[in-house]
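Omission of a single protein chain aside, the complex is shown with its protein chains in their original locations.
This part shows subunit A:
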Amino acid sequence: MILGLHPHASERRLLDDGQPTRAMTWIMAIMLFLTVLAGALGLGMFGATAQLDRALSGRLTVQIVEPIASLRDSQAGAMVGTLAKLPGVTRVREVDRAHLAQLLKPWLGDAGLDPDLPMPAMIDVEAAGADFATIEQAARRIAPAARVDRHAQWLSPVRDFLSSMSWLAVSLMLLIAGATAAVVLLAARAGLDTHRDTIDVLHMLGSTDVQIARLFQRRIAFDTLLGGIAGTAAALTLVWFLQGRLSAVGSEMLGGVALQRRDWFLLLLLPLGFALLSTLAARVAVLRTLGQRL
């Protein structure tokens, strides 16, 4: 019967479904390809943002700029001892001079290795749930000229960029979903025009609008699912390839963009989501149009 979830072959033929591959399938394949890429970008960016937040939150560097080496060293020692005792501070470590020289080498060359070159003392602090104002005040009490830099503050433009990219990807996905719904509405209306004679006959034989809408829903859902699976498979293959290239770069920050198992699962759900969206759009389009006829 026409209401059935698994239609009989004769019902599938009602809308002249002889041609197995229709334009709609290709359109949906392209839509899903773009959506999955946007989705992968969004999820990757969300992942990278989260990793950045985890890595930077609670980390700061205290810089003691003191030209007198002995005073600088004593202030650094006191700073490590004092800050380590503050509640919430989990780790305090003075960056050794050799490491600093190594970091400065690209700019200063071997001159950076000169022991007489005055360099500020750098103290790395990791804190979980500590009050940064307290740390800053404690640092200033030991060295009034000390500069306290929160890592999150330095990298906030990067974080903002990643966050913007994430939302851009979400917006793109929503735009594509909207475009898909619009395509389905147009396709359903075009289908109604194409099959107008058949639909008139079905109406005269006592078909309800819902029965007729289901014929279109099934057809469009099938096209979307078929095209969607193809588009998703192509997009995921591309994402997998790009992820391999990304991991070869070896960057810690870019590594955060890599998709997790949960992300792959979410991307795999997209064709199903789009099939549901298309079904709904087709139903609305068909019922609205048929409602205007007798």
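A few points about this structure:
As a working rule, a contact is a pair of C-beta atoms (placed from the backbone, for glycine too) under 8 Å apart; a residue touches a chain by one contact, two chains touch by 3 or more; residues count from 1.
Methods note: contacts and distances are computed from a predicted model.
One chain of the complex is hidden; its UniProt record names it "Cell division ATP-binding protein FtsE", one of "Cell division ATP-binding protein FtsE", "Putative tricarboxylic transport membrane protein", "Electron transfer flavoprotein subunit alpha/FixB family protein" or "Xanthine dehydrogenase family protein subunit M". Contact with the chain not shown here comes from a single listed residue; of A:201, A:254 or A:269, that residue is A:201.
Which of A:98, A:133, A:249 or A:294 touches the hidden chain is settled by the complete complex: it is A:294.
Within the complete assembly, residues 1-3, 8, 10-11, 13-14, 16, 18, 197-198, 200-209, 211, 291, 294 of subunit A touch the chain that is not shown.
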